[in-house]
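Report on the following structure.
Removed from the display is one protein chain of the complex; every other protein chain stays in position.
Up next is chain A:
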Amino acid sequence: MFRFLIRRFIQALIVMIVISIISFLVQGRLGDPVHQMVGQSVTLEERKQIRDELGLNDSLFDQYIRFAKKAVRGDLGVSYYYKEPALDVILRKLPATLELSFSAIVLIIIIAIPCGVIAAIKPKSILARTLMFFSTIGLSVPIFIIAIFLVYFFSVEWQIAPSFGRGETEVIFSFWETGFTTWDGIKHLFLPSLSLALALMPLFVRLIRSEMMEVLQSEYIKFAWAKGLSPMRIYFIHALKNTLLPIITVAGIQTGTLVAYTILTETIFQWPGMGFLFWDAISRVDTPLISAYLMVVGAMFVITNTLVDLIYGLVNPTVRLSSHGL
């Protein structure tokens, strides 16, 4: 276990260094930072002076070392637009994005697992065929189309859910702004989390279905039938547990996709989270904010995948984290 964590930590470190290099390049090369900072009246000499002061004429390597040293201390530069440390701006928006992602993941779990299982148990039934039909559509229609349809029906036609914003929020633990504690907040969460969930759900329904169908062919399932166990026990204990093993790994990798989809979802629903902020930052060429976003998301990705591997080790008895030194 300990060895596993150490190795994981070293891997995470390497990943973070790569991400920081990308962030650094984004910050320095995406347009001219001096141009972004000063007005039109500033002369060429003054610009050159600012350039020297900022160290933009040093070698790339020196500049990166300076960037990395600051980054380790949590200083990722000051946002041009907000005039605040970029990391603070990002972290302020973090709860909104995490709550949205969490709700979407919960939705995916409670909908995709039963759907996938049903589609695998009776692959020729009308229900299974309908599920497969809609999952194909879901896979091929982009999320912003689905989101716009959701807004049209739920907000415009039926007027049962608000289409933008987070609604009423409360601050808990003195730093976390949550929408879970108010009815208004939950109502506002409904459409964004549903459309985020719908973006990934078809993939999981299909994965669970095909994996489960394979597991159901295995000898140990036949043996379970021969023991005279109830179908519920065979499907949901014997088969599902084995089905979920590879799904857990895929789920870890899909966190990256989830992050990408939060940018789209938050933009469509004006959800005040990191993705929406990132979108704004791009249109304003707010490079410190862009690179800070990359760093934060990279860290999140590394953390989730470590957690996923830990969970995998707990669920799969044939993996002993300590002995394999995974």
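In the analysis below, contacts are C-beta pairs under 8 Å (C-beta built on N, C-alpha and C of every residue); 3 or more make two chains touch, one makes a residue touch a chain; residues count from 1.
Everything that follows uses one rule, which is that contacts and distances are computed from a predicted model.
Here one chain is missing from view; checked against "Circadian clock protein KaiB", "ABC-type dipeptide transporter", "Chemotaxis protein CheA" or "HTH merR-type domain-containing protein", UniProt names that protein "ABC-type dipeptide transporter". Summary of contacts with the chain left out: across A:229, A:250, A:285 or A:299, the touching residue is A:229. Listed for chain A, the residues touching the missing chain in the whole complex are 218-220, 222-230, 233, 237-238, 241-242, 245, 315-318.
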